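Contents: one structure, followed by commentary.
Excluded from the complex is one protein chain; the other protein chains are retained at their positions.
For reference, chains read A and B in written order, and residue numbers begin at 1 within each chain.
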Amino acid sequence: MLGPDGKGRCTVAAQSICQPVKDGDRWVCTRSDVLGGACTAGPSPTGECACPSPEQPPCQPVRSLRARRTRLTIGAGLFAVAVLLVWLMSPNSLTMVSPGTLSAAHLAIEAPPGVPNCQVCHQGAESGFGNWLSMIASQTETHSVEVNQQCLGCHFSETDQAIAMKVHSAAELSEISPAVEELSMLAGPTSFLLGLSDQVYGEPMLDQTQGTCSTCHNEHEGAAHDMKVMSDVQCQVCHTNQFESFNDGHPAFTSATSISSGIKFDHAKHHPRFDDGLDCQSCHQADAEGKTMLVSPFENSCQGCHEQRSKDHHGDAIKKNSVPFLQLPEMEFEDPVYWPAELAVGENLAPMMTLLLAGDDEALPLLSEIYDSDGAAGDMFEWFFILEDEGEPEKKAQLATAIKKLVSELADYSSSGEKARTVRLSKAFSLEATDPELQTLQAELSAANFVMQMFKQRYLPQLEDDLAGEEVDATDDEELTTDWMVSKHMSGWRVDSDEGAISYRAVAHSDSWLKNWIETLGKSQGKTAQMTSMDEMRAGIRALMLDELSGDFKSCTKCHTVQGEAAPWSAAGRLYDASGFTKFNHRPHMAMLNEPGNCLTCHIPKNESSDASIAMPRGFLPHDKEICSSCHAPGKANNTCLNCHQYHHERP
Amino acid sequence: MLFRTRRLLSIAALVLVLLMLTPYAIGYRIAFSDVVVTSGWLLFAVVAFLSSYNLRKKLTYPPLLKSSTWLQMHIYLGIAAMVIFLFHTSGKVPTGHLDIALYALFTLMVASGLFGFYLTRTIPTTLSSRGNEVIFERIPLFRRQIKNRVEQIILQSIEQSASSILAEFYKSYLMYFLSGPRNVLLHLVRSERTSYRLRHELRESDRYLDEQDKVLAAELDDLIKLKDDLDFHYARQGLLKLWLFFHIPMTLVLLIFLVAHIVLIYAFTSGGS
Partner (left out) sequence: MVEVNTPVRDKPKRWDLPFSMDFTNEAERREMSFSDLNDLFAKKPFSEMDASRFPDSLPLASIVANDTRIRLYREGDAIVRQGDYGNSAFLILDGDCRAIIEGLDPAQLGRQAGHSKSLLKSVKGLFTNALAPEVRDSRLYPQHRDKAVFDPSGTVFVQDVPNILELSPESYSEARHNIIPEGSLFGELAALGRVQRSVTVVAAGPGTTRLLEIRWQGLRDLMKYDNGLRDHINKLFRQNGLKGALQMSPLIQAIDLDEDQWDQLLAEAEFETFGSYDWHGTYQQLRKRDEDLLTQEPVVQEEGQYPNGLLIIRAGFARMSQRHGAGEYTFGYLGIGDVHGLQELMHNVSTDDNSPIQTTLRAAGYTDIVRVPTRTFEQVIYPAMMKTWPDGNFPEKFLGETMERRKREFSGAPMMEFLAENRYINGTATMLIDLDRCTRCDDCVRACASGHNNNPRFIRHGKIQDHHMIANACMHCADPVCMIGCPTGAIHRSEGGGEVVINDATCIGCGTCANSCPYENIRLVNVRDQSQDDALMVDPVKGKAIVKATKCDLCVDHHGGPACVRACPHDALTRADMDDLLDLSVWLNR
């Protein structure tokens, strides 16, 4: 009645159910009433229980359903563990564990021999569950950095890796284009989904150094998966100027996004100068791929009107656009100094000469004094007065010596002259002697030796003797001077025999003398580290001279923008990152023009009715977004963000 | 409270909670957040709680809320787990062997759970309205009793009458019918086909029987009905017990695979980012 016990024994059969008790002469059955009471037969005469112990054959207890279920559960669990062990400990485990095939490009990555492929990116991914367990124990923070490094190692150059994880992979966004950054961060209308996301996840992370490549690019999604595809809303998480789509809410294009450095060319001004107006294609041709429109070289497009030759009929007498190079200043000395008294008539030091003088350590303090803004401020006569006041007339002689030394070096043909000039230039521009720009400039100076020689012969014939320390009498010069003539070696150079000056005029477009000066000056601008006091003085002087020189370089800067270090002589086109990382391919669009070659479809020149308050460099209105969005709309051409914009500053 | 009230309140609470979670699930794709890790741990916590129901059933004495409360939580959290699972997988089937296995296991768990829920709410009413119910473990006992009684009747029939109609009937149909649980699948869909045909056969043979046999045949008819009811109970009570033979072992397997999954995630990424 009570069933088997918990150990599987039949409770009825397990024990005897009656222990006969003697009552007088008889034995009595003592079976419990619960089990049926005293049996009818009774015990045997000897006192043993004679009942067939159970009435029925003993049962074979079987496990209950629930017990069987428990066994099944345990069995299933063990089976699962076994399967997992086989999967995860086998040599094939990495295949089993992989969450999906790699994208096609990465499938080709091979690992070094003996190393499983997974380990190229997942360090410590050698097969073996034991390994993986220990991976959890080890730090996971640096692990992510390590994995990330694998991506950067292939996709970014060494220098770029440091900034790869910054926003847009650009060093400093604000420097690239403050206007663009401002535009993109205007608080604008948000779509519902973005608003929701903002509410739920909070402000977007602008400093993306917390992110990793895998934040946006997901691997293991199959060979055909394009990891570069992003949705529009993903861009707008950070760009607070959020809008629905290109056609609905995208800010209008402004000229601020079309900044470029390059040729200053006002199309509107040039337009009336041609009989039929400007023909775009006469100057603009597409590049080999058709993406960008290049400007034809100077020879093909500008030279027709803008030709600068010294061979014009006015000859050397034209002083316009010439840059003063060297002039001996007028100085009076108390003690006799070898100086051409009548022929040295310069009132101020020419900027170029000043720069070259700054390369002389001895002359530098003098120059500082001369150009001290609280003192002479560049005025020689002022300086002379100060010297008299101060009682330092000998400085004039020092200056004279420095100038003479300069002339001597400039006129020196030999290699020692080259060296001296190199040293002087290197100091003057705070550049390394091995700097290519410097060396080019030096070469130019070397090429002008002949002119310097002439100068020396004319004005300071006994210069070498004087510099050697011998007594020289200036009156002897008259005998020693020679007349000289302009020869073709001196193209560009002009020597004014009455003025005691050498000046230079650009020979032709892309004159090498001026070009080198501009490039070298540009390169010397950025040096601010580790300056000695001398270097600082020189930098000060350079800064002053630069102002004056920019006027002298007018013939170049009329069309070319000289901006700091960059001296782009070519028409560089649009600056990619300054324009909000947009990319544009001309060729497919040219094919769509209503009239072939009608650039004016999109590039609209300004006219009288244009709003003058809008910035319009080069004479074109900012592009009208309507033109673009008429085709780039839902149902027509692609209008996603990534269609026109690129995230990474440099395409990895 | 009424069951209806409780159900409405629970569904409302569930919908509310899921609605609150939905923005996180939708918004993450935009916000580049590691929500897949959060949803993963949430799912794990829910699954762990669901699995602990079996443990609660064993701990009967500490008053840890009634088992029926736990079942309600189990049902609604199970549905929530389904939705959180969809969030976690972004509604896509994964690639990769282990992930597919896990996906399949989870789906099977949910499916078996829903199926079991359906069974527990539909089978009991059919059992109580059928009548003649006995405790499942005692069914073999009653089956044997019926068989013995039928054999007695047939023997009696053989002894007392000249014809062997009933004996033939017994040999052709009844012997098989009475020797074990029969028509399990038919009873699961509540078909009466076999018992109807048996009894019909018996009634049709009535015209060939003499008076004494007719009495016995009447009793046979009752016994066939009894056996049929017994089979009905066997099939349906059995199914009520059997579905758990799938649901519970599967839980353990799922948990084991889950542990492997978590270990691997942490080994191969830094916590899923």
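The rule is simple: contacts are C-beta pairs under 8 Å (C-beta built on N, C-alpha and C of every residue); 3 or more make two chains touch, one makes a residue touch a chain.
None of the values given here were measured: they were computed from a predicted structure.
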Which displayed chains the unshown chain touches: A, B
Candidate in contact with the missing chain, chosen from A:33, A:110 or A:374: A:33
Given B:14, B:83 or B:127, the one touching the chain that is not displayed: B:127
Chain not shown: contacting residue from B:46, B:71 or B:184: B:71
Hidden partner interface residues of chain A, rising order: 2-3, 5-7, 11, 15, 17, 19-21, 28, 30-35
Contact footprint on chain B, counting only the chain that is left out: 2-3, 57-63, 66-68, 70-71, 120, 123-125, 127-129, 133, 135-136, 237, 240-241
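Quick note on the criterion: only the chains that are shown with their structure count from here on.
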Chain A and chain B: spacing of chain centres that average the CA atoms, whole Å: 66
Residues of chain B that touch chain A when the two form their complex: 23-24, 26-33, 94-99, 136-137, 241, 244-245, 248-253, 256-257, 260, 263-264, 266-271, 273
Complex contacts: residues of chain A adjacent to chain B: 64-65, 69, 72-77, 79-81, 84, 87-88, 95-101, 118, 122, 124-125, 129, 131-133, 135-136, 140-141, 143-144, 147, 193-194, 196-197, 199-201, 204-205, 211-212, 214-216, 220-222, 231, 233-234, 236-237
